[in-house]
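Missing here: one protein chain of the complex. Every other protein chain is in place.
What follows is subunit A.
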Amino acid sequence: MVRIRNLHFGYSRKRPLFQNLDLTLERGHIYGLLGKNGAGKSTLLKNIVGLAFPQAGTCEVLGQPAAKRLPAVLADLFFLPEEVHVPTVTAAKFVAHTAGFYPKFDHDALAHYLSEFEVPAEAVLTSLSYGQQKKFMIAFALAANTSLLVMDEPTNGLDIPSKAQFRKLLASSLTDERCLIISTHQVRDLESLIDTVLVVHDRRIVLNADLGELAERLTFATVAEPDGLDLYTEESLRGAQVIRPNRNGVPGRVDLELLFNALVGQAPALTQYLANNQPTHEPAL
């Protein structure tokens, strides 16, 4: 679906954002892309969809170079940016003039999504609030039914009930034929939604792991006193939050926020542990 090899990219040659970045994304997954502000999440997504061009290396989507922006690829790819643009037409008119570009567009699904989000179809899009505009575009993106759906900070601007609706609709829209990539810096928004976590940090992907596998290999807990065998420790008001090897093999809940903090902070024990216990897919650390 997405195949990136030796990607070099930076807005300035002197300060590259990515160096020798490799990444393969497959159908049937919801990928959560995490990273600090300025780490390059949006830039990586732009490279994937063809809005930014690699300085070196290759970035292929659906078997074609993303930078070519071929209509056949674009018809099976939908990119929802963090800040959406809507024209000064009604939602119905927008759909009438745009849905035809997407061969698998599902009008019934759109009606359902708009109903769930409570977005009026006859309203002029620019007269809607920003949150409503974003919900409309999310509904349109899901209804486009493209094989690849890329969303950059989709929950920004949504109220709390809408975030829950978003998670529900997104989870229901995943099929074996689709690949969903969602970037966010609000880690909590993605918990219970994604099945694979990608962490971009320090010009590379530092984690590309299945959440189920992580749950089998790691234990996340809050303890009174950390011990010397913990892979990562973080002080909190409730005690010490720790990441430990999962000794009993019973999968628990993955604390994405703690894991993220560990990966972008100094946690050599954790990185060493994950590197020595490589799962079957690539590239984890």
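By our rule, a contact is a pair of C-beta atoms (placed from the backbone, for glycine too) under 8 Å apart; a residue touches a chain by one contact, two chains touch by 3 or more; residues count from 1.
The working rule: contacts and distances are computed from a predicted model.
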Choices "Cytochrome bd-type quinol oxidase, subunit 1", "Protein-export membrane protein SecF", "ABC transporter permease" or "Pyruvate dehydrogenase E1 component subunit beta" - which one is the UniProt name of the chain not shown: "ABC transporter permease"
Residue among A:3, A:36, A:69 or A:167 touching the omitted chain: A:69
Which of A:98, A:156, A:222 or A:261 contacts the chain that the document leaves out: A:98
From A:7, A:33, A:52 or A:242, residue that would touch the chain that is not displayed: A:52
Touch list for subunit A against the chain that is not drawn: 46, 49-53, 69-72, 74-75, 77-79, 81, 83-85, 87-89, 93, 97-98, 100-102
